[in-house]
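Quick one: the structure is below, and I'll ask about it shortly.
Every protein chain except one is present and positioned as in the full complex.
Showing chain A:
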Amino acid sequence: MALSPEILGILIAVFVIALTAAFLFWQRRRTSRSGILVVGLNDSGKTLMFSQIVYNEFVDTFTSMKENIGDFTASKSVLKIIDIPGHERVRAKFFDEHKRNARGIAFLVDASNLQSNIRDAAEYLYSILTDPVIASSAPSFLIVCNKQDQTMAKGSVAVKKLLEKELNLLRKTKSSRLASLDNTTDNAVFLGQEDKDFEFEHLNKIKVEFAETALFSAANEEGVQLEQVEDWLERVSA
């Protein structure tokens, strides 16, 4: 059966337009931010928290070399949990890959030896907070103080004070840099207010909350205290 060439041409055009429209719609849906990044220093418990949120079980872990990606079904939507390795050499690469997709960032801190690692932890947190993509998209932050089962662990109030003091110093040493000549202009963002000491409340766009967990005690069935984190996840997904 022979279709006349005009009708054939119109059919093909309609088909192509429909295909492009469907593709664009699909593309837009995929690029909406639905990811939760789990970041932190080496050995702070990120992979363990990832497996407990996504798989609900306790696993043995070693130092991660690659990111772990899994899904978490909140009440309203599905969140993608991305666990970024903490090793200094690879963390920047994986973070840059996934930062555009970040709806919320969970920063894990090892509360039992924070005092000795405070400078490294604060520098990592500072580099995340001043990253231009993060500063513009303003995801919610949750700072999780892990390893509460250890006796020397600090509570979230003490951790908050320590971090604020350290970030206060850091922004002075790093902020007065002149415009750098390469692509990463992470000096354009000055955290908090200039004349007062740094506090997390001063970050007007980014909301920072604190939580405490003891992820290792899941092995002993003593209660992992993940409720605060799961509450936050529910609130972020809304």
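The rule is short, and it goes like this: contacts are C-beta pairs under 8 Å (C-beta built on N, C-alpha and C of every residue); 3 or more make two chains touch, one makes a residue touch a chain; residues count from 1.
Methods note: contacts and distances are computed from a predicted model.
A.B. asks: Looking at UniProt, which of "SRP54-type proteins GTP-binding domain-containing protein", "tRNA (adenine(58)-N(1))-methyltransferase non-catalytic subunit TRM6", "pyruvate dehydrogenase (acetyl-transferring)" or "AP-3 complex subunit delta" names the chain we cannot see?
C.D. replies: UniProt protein name of the non-displayed chain: "SRP54-type proteins GTP-binding domain-containing protein".
A.B. asks: Among A:S64, A:T130, A:S156 or A:S237, which one touches the chain that has been omitted from the display?
C.D. replies: Per the contact definition at the top, the residue touching the missing chain is A:S64.
A.B. asks: Just to verify: which one of A:A138, A:M152 or A:L169 makes contact with the chain not shown?
C.D. replies: Spelled out, the listed residue whose C-beta touches the missing chain is A:L169.
A.B. asks: Which residue numbers on chain A touch the omitted chain?
C.D. replies: Interface residues of chain A facing the absent chain: 23, 26-27, 30-31, 43, 47, 51, 55, 57, 59-68, 83, 85, 87-90, 92-93, 119-120, 123, 169-170, 173-178, 180-184, 187.
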